[in-house]
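A protein chain is absent from this complex, but the other protein chains hold their places.
Then we have chain A:
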Amino acid sequence: MGFGQLPFDMAHLLAGGVLLLSFVLLYQRRVTALIGALAAQGAVLAMAVAWQGWVLDVPALYVTALAALLAKAVAIPLGLRLLVRRFGLRRAVETAIGIGPGMIMGVGLVALAILVVLPATQGAGALVREGLAFAMSVMLLGMLMMITRRHAIGQVVGLLSLENGLVLAAAGARGLPLVVELATAALVVALAAVAGFFTLRLRDDFAGLDLGLLHHHRGESAPPGEGPP
């Protein structure tokens, strides 16, 4: 199977689309746009998995695709959006490093994924090799996203994007059982829940963080709100 044949072309295009959306995630500066891009990535991922199921003739992958569509393209983005609205987080994404250097690092990571995957999969079919290269890239970009975002929402989105890469790899490598996939998904959901919980705790505890209140304890006489001269 190679280029010019529809099954391969579509699989290539859809997996590449997931990767492209990873770059869109890296480029976004606003929280709502970030969540929208995550939803789009979930939808393209569901299409890629369903197409793999059709090409490889594995009906179990349709279930994975449906789960991906419901969870990643609808439920999780809606939940995140609700969270953002409820806690008034509607603001710009804070990045630890700039968008430009982040994108350059992303391209470097994609090159790294290709360099790692290609020698390791010598002898496998072109579809599997390329699928694994795409999936590995998406995972690495998800990790990069988690590193470069200061805000908890950005880090959760990075984690979910990383999990999208895992599902993509599982769909490409024939024979990964559904149980393993579900277990991975459950683990990620649990991690996201814990992260979310901690975010909320931190927010509640430090919502009104004002360093001016400390001046008194440091022996400075300036009242709160006025800095030292």
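Keep this in mind: a residue touches a chain if its C-beta (ideal position, glycine included) is under 8 Å from a C-beta of that chain, and two chains touch if they have at least 3 such contacts; residues count from 1.
Here is the rule we go by: contacts and distances are computed from a predicted model.
Undergrad: Report the protein name recorded by UniProt for the chain absent from the figure; options are "Purine-binding protein", "3-oxoacyl-[acyl-carrier-protein] synthase 1", "Formate hydrogenlyase" or "Pyruvate ferredoxin oxidoreductase".
TA: So the chain that does not appear here would be "Formate hydrogenlyase", according to UniProt.
Undergrad: Would you indicate which residue among A:A75, A:I104 or A:V194 is in contact with the undisplayed chain?
TA: Of the listed residues, the one touching the omitted chain is A:I104.
Undergrad: Touching the absent chain: which residues on chain A qualify?
TA: Touching the missing chain: residues 2-6, 8-10, 12-13, 15-17, 19-20, 23, 27, 99-100, 103-104, 106-107, 110-111, 114, 118, 126, 129-130, 133.
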